[in-house]
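One structure coming up, written as structure tokens, with questions to follow.
Of the protein chains in this complex, one is absent; all others appear in place.
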Amino acid sequence: MVNRAFYPGRFQPFHNGHLQAVKYILSKTDEVVIGVMAAQFNFMKDNPFSAGERVEMIKLALREYWDKTYVIPIENVPNNLEWVPHVLTLIPSINVVFTNNPLVKMLFQYYNIKVKGIPWFNEKYFSGRYIRKLIASNGDWEKLVPREIAEYIKRINGVERIKELFKSEEVVLPIR
Amino acid sequence: MVNRAFYPGRFQPFHNGHLQAVKYILSKTDEVVIGVMAAQFNFMKDNPFSAGERVEMIKLALREYWDKTYVIPIENVPNNLEWVPHVLTLIPSINVVFTNNPLVKMLFQYYNIKVKGIPWFNEKYFSGRYIRKLIASNGDWEKLVPREIAEYIKRINGVERIKELFKSEEVVLPIR
Amino acid sequence: MVNRAFYPGRFQPFHNGHLQAVKYILSKTDEVVIGVMAAQFNFMKDNPFSAGERVEMIKLALREYWDKTYVIPIENVPNNLEWVPHVLTLIPSINVVFTNNPLVKMLFQYYNIKVKGIPWFNEKYFSGRYIRKLIASNGDWEKLVPREIAEYIKRINGVERIKELFKSEEVVLPIR
Amino acid sequence: MVNRAFYPGRFQPFHNGHLQAVKYILSKTDEVVIGVMAAQFNFMKDNPFSAGERVEMIKLALREYWDKTYVIPIENVPNNLEWVPHVLTLIPSINVVFTNNPLVKMLFQYYNIKVKGIPWFNEKYFSGRYIRKLIASNGDWEKLVPREIAEYIKRINGVERIKELFKSEEVVLPIR
Amino acid sequence: MVNRAFYPGRFQPFHNGHLQAVKYILSKTDEVVIGVMAAQFNFMKDNPFSAGERVEMIKLALREYWDKTYVIPIENVPNNLEWVPHVLTLIPSINVVFTNNPLVKMLFQYYNIKVKGIPWFNEKYFSGRYIRKLIASNGDWEKLVPREIAEYIKRINGVERIKELFKSEEVVLPIR
Partner (left out) sequence: MVNRAFYPGRFQPFHNGHLQAVKYILSKTDEVVIGVMAAQFNFMKDNPFSAGERVEMIKLALREYWDKTYVIPIENVPNNLEWVPHVLTLIPSINVVFTNNPLVKMLFQYYNIKVKGIPWFNEKYFSGRYIRKLIASNGDWEKLVPREIAEYIKRINGVERIKELFKSEEVVLPIR
């Protein structure tokens, strides 16, 4: 029987912390299902990349682990208690969830699914929010993500996109 | 002809103020339809309890008034002008709404439905928000809700749930 | 601990078969949660009554059982596996489901919830579809529903509504 | 005070019958609001044209009546009783509806809005369904629609689109 | 071939700045499609008027340009990249978009649609937000909107509505 873990995140963008987390998870289980959460959001300051772009990034970073990996975009739903079953209808069967998010932990435990933390994962140094700020302000962001992802972001003009989205902050967005 | 009132609220949780409001309404009408609003939300800091849990609480508190009571969960909708007809398709026919909320009042009056206030209802002392804060901070919340509801909240580990949700405040929730 | 059953149906309209089923269920459990399914549909040939009208009907028929009864409107969802958790977020906690519908049975059992049949319930004699046809064709439908419900249907002009909806059958409805 | 009528339809495509109906309505009122219903559907056998294409067609046909005309795309909703308020939030205020559809009539009358028929409108000769069939089978359809609309349909390759959609009939569509 | 522009906005309310923008656009193109965005919102502090009311206002202000004008209500969608195709299925074909909103510009350019600014449009003097504040505080708002629109807003009791919505600010709205 395959041991398979679920690892949810927004991956805006997928960075070195995520990469280390996946390596850690794969040291504990046979396969990992990466949930690209908030899949319906893109071109927003906090969610600049589309789900498809995030899938493409993750493939670039996990090329050598791909035979043990699934990457599944999952849209958010308003009802938290419906969120876990929603996830479970979209992913292969799993027997453990890896997360440090307290709400995610509480919700999966509500459904009697085992949840583990990622012990050494330090949000202070590995944070999508921080990386997006660095990108917007010409900071030194490239070393915080896998090399292939830095190239990808630049190739799709992601730097300009994020700068523009940060500028738009004051503007009333026409889209809810 | 039955005189029937609609009384909407989120009831997070149902507290002594709500109980007094229901008693007041039933002194003025034959039956009351309690609308458990924002029914799709749960496990959120401001909406910790599911609609079903709120229905169960209300039954515990209104046992002796139950023959005159309907409790109907109602999901919110984005279009305010569609909200009143949405409510009306889900509840028995009513001839008056009791509320102190100015928007609810304005919307029902738009549809020519009579709206009355609950004159002595003081939000300062009876507030779900205040009770949730007390629960999160080990305050003296139990006396503010009917005894059966305090027991229910403790039985379903609602205290721990609310504390955890208050802790999560700083965390970016994965769910919209 | 309360033993509480869930009894789902569309109740278009609530008839003598449903009434007998509720009595049977209440002979086996302490309380019953009646789920008014397909709550978003109304003014359709197969779903003529709104959820609110169905709640009102059920109250009229179950007046003497009301202290043991909850009536909860529940909208359908497209994802069958998400349907059970969707229901569970809207109703008080239950420990058994009563149904003769094979899909409903399969779905609740998927979530390890006990399902029981209603042994003597004969769909041949107790059928909403049959009653709607009788109403549309001036048949002898009144004896098949509780007296209060027959009166209610006539009072809200439900007979004319159903006749009109049956006539419309050939017309392309403007509403999906 | 302006007398303004609502005239709903799918207009797949807008044909000479619709044109005569609009002229009739404008002989009775000051302005007409044309509701392009089922606005979310397109590239379907029964709904080949997008809402935008239908708006564009109607403008071509009603050029000389345009100062008295509004054309508003409106998506269908599943709840029939919510449909009328949904429509009313999207259109200018009206005081009469013109329709021969019995369900549309019943629903607007439920909200105490005056409904009138279009007496001479004969569905036998003026039918979108019939015109779509003629288009699919190289029949003589052009004379049944305003000349500008026939040209428009041909210019956007609507004839080929409809033929292809009719061919697809046997195929399981991948889209619900 | 018609040159047709798209001009999106929320128009809460349509003011003199919008009017000048439309005149400017019509000096550059043959026809303008005015998109009434966020069409599902109303009776909110930032979105007081329904889409239908906004359509009605725009007609009053553009009476003499109406033969070159389409006004189309469009609901927002959560997925920004799906927003442009969503808009395009609801409006007549266009070949240019006029906007000063950076996100709207970025999204249409993503789909290779030409975007132009409105050079002299000064948000400082022409702002719906500013006008709503003036209305709420008995300021001198009337001169900032076309005369017919000021009359319309007063006729539908829009001043009272906005004042009430501004008062409600502190209240937890029951509607998401």
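To keep things simple, chains are lettered A, B, C, D and E as they appear, and every chain counts its residues starting from 1.
Basically, a contact is a pair of C-beta atoms (placed from the backbone, for glycine too) under 8 Å apart; a residue touches a chain by one contact, two chains touch by 3 or more.
Model, not experiment: these values are computed from the prediction.
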item: Partner chains on view for the chain not depicted; value: A, C, D, E
item: Touching residue (missing chain; options C:L81, C:V96, C:I113 or C:V159); value: C:L81
item: Residue touching the undisplayed chain, where the options are A:K59, A:K116 or A:K133; value: A:K59
item: Omitted-chain contact residue, chosen from E:V36, E:L81 or E:L165; value: E:L81
item: Sole residue of C:A5, C:I25 or C:A38 that reaches the chain not shown, by the stated touch rule; value: C:A38
item: Contact set of subunit C toward the excluded chain (per top definition); value: 8-10, 37-38, 41, 46, 76-81, 83, 101-104, 106-107, 129, 176
item: Where the missing chain touches subunit E, by residue; value: 79, 81-82, 84-86, 88-89
item: Where the unshown chain meets subunit D, residue by residue; value: 40-44, 50, 78, 161, 164-165, 167-168, 171-176
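Criterion: only the chains that are shown with their structure count from here on.
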item: Fraction-based call for subunit D against subunit C, same above half, different below; value: different
item: Recurring contact interface, reference A-B, options D-E, B-E or B-C [over half identical by residue number]; value: B-E
item: Centroid spacing, where centroids are CA-atom means, of subunit D and subunit E in whole angstrom; value: 26
item: CA centroid of subunit B to CA centroid of subunit D, Å; value: 43
item: Numbers and ranges of subunit B residues touching at least 2 other chains; value: 40-42, 50, 78-79, 81, 88-89, 176
item: Overall pattern in which the protein chains touch one another (line/ring/star/complete/other); value: other
item: Pairs of chains satisfying the touch condition; value: A-B, A-C, A-E, B-C, B-D, B-E, C-D, D-E
